[in-house]
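Quick one: this structure, given as structure tokens, is what I'll be asking you about.
Here the complex is missing a single protein chain, while all its other protein chains stay put.
Up next is subunit A:
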Amino acid sequence: MQGPKYLFKNEDHWVTNMGAWFPGERVVFRGKDLFQELKDLPWMGLLLYGITGRIPNGKQIRLFEGIWTLCSSYPDPRLWNNRVAALAGTTRSTAALALSAGNAVSEASIYGRRPDIRAIDFLFRIKGQLEAGAEIEELVRKELKKYKIIPGYGRPITRKDERIEPLLSLAEELNFSHGPYVKLTFTIEEILLQGRWRLYMNIAALAAALAADQGLSPHEYYHYLVLCFSGGILPCYLDAVRKPEGTFFPLSCDRIQYEGERRRVW
């Protein structure tokens, strides 16, 4: 048993290379002086630097900001995470609580952060196995057999993902559309369109591939995306706040369809 040795070592002692605030004086942000060396960096650049420790170039900042703009912020309060914010608005809760809860909910299994990290992770795993000599069709078949889905392919409600075309044209404009991971996602789509699968690529695969081509690891990519739905969450809160309280999709009693035990006495 190691016992509490790491606790003794760290009591009132935290060694960090992430940064520190020197009150009234300066701020160090991952080894750089915030006010001197990072003052011209756009917020997306600072966010990525904070996550990766690498300062992105202008084209990368445009790409990563473009992914957020084009693919992540739909101010539609029917979507589960946005609906949380609208509910917070209609009950007159605060904007920060609405956004925090909306972002927390965005860490979902059927959309959002979980498919995102799984999509980029799949690309890395498949690329590693391809480089070790495996055969791509076999890898795709094995993944589908084992996990039933491939994140980034197939989409409920509609087959076509309306975000692919605009993101691809941004990537082309930035000359990022021919990277090895982007190519790989299209090859996988070709395979998945054959046979009985008929699975089209969705935006999770393309965005993950673009990030992978820029050298983000699966967890760096997930961290970059944590706040990305915020742009659509906040308008849903505001919309509900501006309308009479309690009026966001109210439910009358008979909208609960009861399917449980019969009436009984305690």
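Remarks
Throughout what follows, a contact is a pair of C-beta atoms (placed from the backbone, for glycine too) under 8 Å apart; a residue touches a chain by one contact, two chains touch by 3 or more; residues count from 1.
As a working rule, contacts and distances are computed from a predicted model.
With the options "4Fe-4S ferredoxin iron-sulfur binding domain-containing protein", "Phosphate transport system permease protein", "Citryl-CoA lyase" or "Chemotaxis protein CheW" in hand, the undepicted chain maps to the protein name "Citryl-CoA lyase" (source: UniProt).
When you scan A:41, A:117, A:139 or A:188 for touch with the missing chain, the hit is A:117. For subunit A, the residues in touch with the chain missing from this view are 1-4, 6-7, 12-17, 19-20, 28, 30-33, 36-37, 93-94, 96-97, 100-101, 104, 107, 113-114, 117-118, 120-122, 125, 147, 218-219, 222, 250-266.
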